[in-house]
Every structure is written in structure tokens, then in C-alpha cells.
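Here the complex is missing a single protein chain, while all its other protein chains stay put.
Chain IDs A and B follow the sequence of writing; residue 1 opens each chain.
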Amino acid sequence: MTAPAALRRADPQRARAARARPSKPPTKRSTPLRTIAWHGLMVLICVVSIYPLLWMARSSVVPETEIFSSPSVVPSGIDLSNFPAGWVANPPGFGQFMLNSFVICVGAVLGNLIACTLAAYAFARLRFPLKGLWFTVMLGTMMLPGHVTLIPQYALFSAIDWVGTYLPLIVPKFLATDAFFIFLLVQFMRGIPRELDEAAEIDGAGRWRTFRSVMLPLTVPALATTAVFTFIWTYEDFLGPLIYLSDLNDYPVPLGLRMFVNAMGNSSYGQLFAMSLVSLLPVFITFLLFQRKLIQGIATTGLKG
Amino acid sequence: MKSTRRTHRRHAQMTVLATCAALTLAACGVGGGSDDGGGEPADPSAPIRAAWWGEDNQNQALDAAITAFTEAGGPDVSIEAQPWDGYWDKLATQVAGRDIPDVVMQAASQLPTYAGRDALLDLSEVDLDLSGLDEGIRDFGAVGDETFGVVAATNAMGFVTNSDLLAELGVAAPEGEWTWDDLSTFANEVHTASGGETWGIQDGGGDMILFILYVRDSGREFYADDGSINATPDDLRAWFQLWADMRESGAVPPAEATAEASGNLPGSPLASGRAAATFAWTQDYVAVQSVTDAALDIGLPPYNSENPSLWINAASLWSISAWSENPQGSADLIDHLVNDPEAIETLGVSLGVPPTAAAREQLVDLVSDEERPAVEYMDLVADNSRPLNRLWPDGFATSRTLFDQLDESVAFGEMTIDEAVDAFFADAEG
């Protein structure tokens, strides 16, 4: 259990270098056979876990009456008309919904990156009075289900006239109300050896400089995680936009998608599926790109160990 | 010294906390008396907000009709459209914030809740002409002596059959006068004729509206005039038994199949050809027809001419917020949507069948082929119905949910019929 601690005790110098050195994924000296088996396994897992999505893709290109008749992922024919139809249905249309989502997401990501990182650094590294209490309070704020604070919060935003704008969706992020990410970043930062920032401080760097030039670069994977999660969770959030936005022109994607399903009557499932797929694209691409960042990030921070 | 300083600081912290809580409480309308919005003279040209639930074609039609209203000199209107699901959550939040839109679409089941709790304006306080509305339909917006809603569109319950399937099986759909016992005979006949492959009818045991029809079929009312329940435990026991027997014989799908299809129209036994009939609202009839290739018919539910059990129902109503700063402008908008010939043409039957004879006459040649059977059915209902003795009381929505839950418990064998009946009446009295 204590291997890493032991390692450091044995040779602190080396441990520090090890920590700072880019951690490449283990390149195994694996045989081709093992690699093929690995790929086979991965493909299998992938297929099983995205079967429902494949079925959804198939259902977006078959006639409405055929959708629920078969669990097959192979369409009987391909009719792409649901895509253009879904795109322009529910004016101002899906393009506008996606743009709105994007604006909200960028604000939220920036807010969380800045505010949560600052708070996390304080909790992970600095000593100040009442810290234990505040940390407990921070955790405590996560435990109350959002549905009951919804109404007082709405009243608050309504009183300062923010309802109908994106402010209630973005400003809280700049005030680090997403305790999840503070806690996440604290856990990451605590995994980083203290020697590194202590060394910087001994060199005369202030708190701010230590934070910026030592801590931040080392936390890149966690920051990427924070950014990706904030983006995705904001992108798919339904309740917040539902309560705070009223103008169709301001709607983000989840509200736009709901417009296809009408519990009281006609639902356009084909269009719903088509637009669900389209709405997945930007997140999927973001994720694909950030995944690379997440891997390269730590490898290219170029710490001179 | 140290301790006093700490106490002092703690005092400061408490003060800050208390202040911010007080601010939020005040903003909530909690604690202080809620302000009634009135007072200042209303400006009939002040912009108003209008909210409804609905789908794309309905949104577009209302949008166009409202634009015309503003262009004709009405106030500016901002639009808040939601699908049904999110609509009520948002409205509840807005109620707490004393912030609901000026013109709100209401459902007959929810209207008593909102009206009974002073969130809606009594329409006698504004100038609004309701004389064009059908007799009986006008009362749908009334709670006591006050009117809180104007019916925007009507619907009715119907008996929907898959005529292709029935022809194939050689079973005739009930016609003319028929009873709930005939329903059971019919459903069993379908089941037998299909060799057990097809269910006769979808499970309707949990639908309190159908139970209300069942009670009214004997000439009585479900609710007494004072809003208490007039139906008897014996009625309910017989009702649950009727459906339990049909489930038992295979005339009605088993509980799992019913639960699986709930809230999923295209997956319903009727739409997928596994059942020959169902009870459905007129708008649902149109919706199911759009997801199946089979020809569907709609006719009267069990019917006797002495005590017609059916009533013309309000599919939706327009109401005005009690906190509206422009009640007259809001009333003008409602008047425009209900009575203006141009608006009637723009809206068509996108909301449902219009509540005025004038509008229906105007639309006769304009409805599409898919919508026509529903519109014609409403005419049939108009001649064979009996208005409800009173609007739903407060608590109707809760009773209806409970009714469905109890029926489900019976169907899954988690409760006996007697237990379910006791539970329903215990709740109604408690």
C-alpha cells in the first residue's frame, strides 16, 4: 500500500522527477495476437454499449410506422427526410437551439474553470482558520436536492430581474456553486507532491505564482475533465433552462428536443431521433478533441523536472 | 480577549446569514404579505406574456394569430411555449415567484387548483364577450360564481376501433345503444375469434374518466354538487371487477403489457395491432391514426339515450393571471383567439375543435382528411351528451392519479379489489 510513499522516502529527488515527468500510457511489449484480442474485446464492448444508439440511428431513417416494429439496427431503407424536417421544425429551428446551447456552455465552462480551481487550490494547499468548517459546508451544499432550492432560487433571480436571461445559468458558475468540481480538483491537487510547490515557494514565488505556474500546469488533466463535464452537463441540463428561459428564441437543445414529444398527442419520434443524433455530434466531437488534450496535456506541459 | 473577538466574529457571520436568508424569503413572497399587483391603473397597451403547451403546428398557428392581434393595434405579446411535461413545473415555480404569464393556457383538471388558490383573475372583472361559446362549455371555466377560464378547444372521450382488424376477425363493433356488459362481450368475442392472438380492448380500468362515464350511464353523477364523491364503493367494486374479469379472460392485456405501453402511443396495443379497440380522447385518436396503417374508427362509448353519459370536455382553457398588470389587454387577446374570424381560420383545429358554433361552421371545409373524423365525431357527441353537473373540484387531479395507481395495484395483484376501493374512498374522505 505504501509503495509510493516508500519510494519518496527512498529517493525524494527521483520521486519528484517521476511525478513531473510526462506520464505516457504504458506501452506494453505486447504480441500482435494480444493486440488483436484487445481490439476484438474493445469492439465487442463498444457495440454492446452503443446498441441503443445504433437502433436510434436506424429509427431516424425509417418511416414512422416502422420504428417500433423491430429491434434491428439495419434500416429497411434509408430516408433522410427526418433530418431537414427536424432541423426546421419548431422555429427558430434546431440551428438556433444549438447555438444557444453553445453560448451557455462556453460561459459555464469558463466560470467553473476559473472559480472552482481557485477554491480548490485554497482547500488543497493553503492553511487558514475555519478551513475544515468551510470544506464541510462545501460538501454539504451538494447534499440538498436541487428541486427544493429551485423555488427560493427562482424568487431570488426573479427579484433581481434575471429571469429570461442566461445569467442564472452562467453567473453561478463564476461563483463556484458547482461543489462537485471543487471537490474533484481538490482530490487531484492533493495527489500532487507538496515538494513541487514548496520548492517554488522557497524560490520566492508568491501564492499566486505558485498556483499559476506550478499547480495549474500539473492539474491540466483535471482541468480538462472539469471542462468536458461542465460542457456536457450544461449542454444536457433541462430543468435550469426550463425554469429560467421563456422565449423560444433563447431555448437550448434539450428544450428544443422536448418539443418533438407531446404527451398530449402527436409525437414525431423520427424527427426526435434524428435531432437527438445531431445534438450528440458537437458533444461527441468536443469529447473526441478534449480526450486528446487530456492525454497530451500532461505530456506537453514541459515541466523541467 | 480572544474569545470575545471570536464571539464577535461569529455574531457578524450570523448577521450576514440571517440577512441573506431574509432577502431570499422576502423575494419568495414568504413571510411578508404577498402583494396583489393591483393598485396602479392598468395600461391596456402594456406588453403581455402568453403561455401554452403544445406542439409545432399549434405553436406556429398561435404565433401567427397573435402577431395579427398585435398588428391590429393590440399590445405586444411575448410567447412562452412548452411541451405539456415541462409546462406545469414551470408554472408552479412562477406561481411561487408571483410571476405567471398574463395569459395562461389551463387544463380543466388543473384550473380548480389554480383558481381556488387565487392565482387566476375572475373574468367578470374584465370586458370579455363569451356569448358565442356553446351552452355548457361556458360553464367549464366556472368555479362557484366566478369564471376563471375560457374554453379554447373541446374534445370528448370516444371508443376507437381498428376496423380492418375487426373485419378480418368477423366481429362487429358495438353500435347504437350499448352497455358496459356489451363491452365485455365484445372484447371476449375478439379474443376468441382471433384464437387468443388479439386482445379485445386496451385496459381502461385505471382511467377515472371512464369510471365517471360508467357512473353517469346509470343517470347519476360522479361528483355531488358540493364536490364530494357521489359514486358508491359498490360502483367502484363493480368497475374494478369488470376489468379484472376481462384481464383474466384475455379480453384485456395483462398488467405488464399495459404498463409497458403507458405514455407511449405508438407502442400501444391498438397502434401495434395487438388490440382491436381502446377508449381515447379525440386528439389521441388523431395521434394514433398517424402512427398506424390500419383504419381506425371512432364511436360513442357505451351509450343509452335516456342517460347520455358523455359530455363535451374542455381540452384547454385560456385564463388570466391574478397578478397581470394588463388584464384588459389579456382579455382582448383571448377574445381575439376565440372570436375573431381571421384568428379562427389561422388556428383551424390545431388546438382541438373550437368551442363556438360560428367557428365550427367557418372551418367545415377547411379541416384535413385526418382531422375530419374527429370533428364529425364531436358533432355526434354534441347531439348525444349531457353536460357535467359541476366543474372538477380541487383535488380532482390527485384523485385521478390515485385511481390509476390503485387499479394498477389490483392488476398486478398487489392489492385486492376491496382494499383498493377502501383506499380510494378513504382518501376522498380524508
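Definition applied: a residue touches a chain if its C-beta (ideal position, glycine included) is under 8 Å from a C-beta of that chain, and two chains touch if they have at least 3 such contacts.
Note that contacts and distances are computed from a predicted model.
S.K.: The hidden chain: which UniProt name fits, "Vanillate monooxygenase", "ABC transmembrane type-1 domain-containing protein", "Sugar ABC transporter permease" or "peptidoglycan glycosyltransferase"?
M.R.: Its UniProt record gives the name "Sugar ABC transporter permease".
S.K.: For the chain that was dropped from the view, give me its touching partners among the shown chains.
M.R.: So, taking every chain into account, the missing one touches A, B.
S.K.: Could you tell which one of B:Gly227, B:Gly267 or B:Gly299 touches the chain left off the display?
M.R.: Only one of B:Gly227, B:Gly267 or B:Gly299 touches the chain omitted from view, namely B:Gly267.
S.K.: Could you tell which one of A:Val61, A:Ala89, A:Ile182 or A:Val214 touches the chain left off the display?
M.R.: A:Ile182
S.K.: Which candidate, A:Leu33, A:Val74, A:Met143 or A:Ile202, sits in contact with the chain we can't see?
M.R.: A:Met143
S.K.: What chain B residues would touch the chain not displayed?
M.R.: 2, 16-17, 20-21, 23-25, 28-31, 33-34, 85, 88-89, 92, 95-96, 113-114, 117-119, 255-260, 262-264, 267, 397-398, 401, 405, 408-409, 412, 414
S.K.: Can you list where chain A touches the absent chain?
M.R.: 1-7, 9-11, 14-15, 17-19, 21, 23-28, 35, 38-39, 41-42, 45-46, 49-53, 55-56, 68, 71, 114-115, 118-119, 121-129, 131-132, 134-149, 151-153, 156, 172, 174-177, 180, 182-184, 186-194, 207-208, 211, 221-222, 224-225, 228-229, 232-233, 236, 238, 254, 257-258, 260-261, 263, 269, 272-273, 276, 280, 283-284, 287-288, 291-292, 294-295, 298
Here is the rule we go by: only the chains that are shown with their structure count from here on.
S.K.: Hey, how far is the Cα centre of chain A from the one of chain B, in Å?
M.R.: Taking the average C-alpha coordinate of chain A and of chain B, the gap between them is 39 Å.
S.K.: State the interface residues of chain A toward chain B in the complex, per the touch definition above.
M.R.: Touch residues, chain A against chain B: 64-65, 67-69, 89-91, 150-152, 154-156, 158-159, 163, 238-239, 242-243, 246-248, 255, 258-259, 261-269.
S.K.: Give the list of chain B residues in touch with chain A in this complex.
M.R.: 23-30, 49, 51, 53-56, 59-60, 63, 78-86, 89-90, 93-94, 96-97, 99, 101, 263, 265-267, 272, 283-284, 286-287, 290-293
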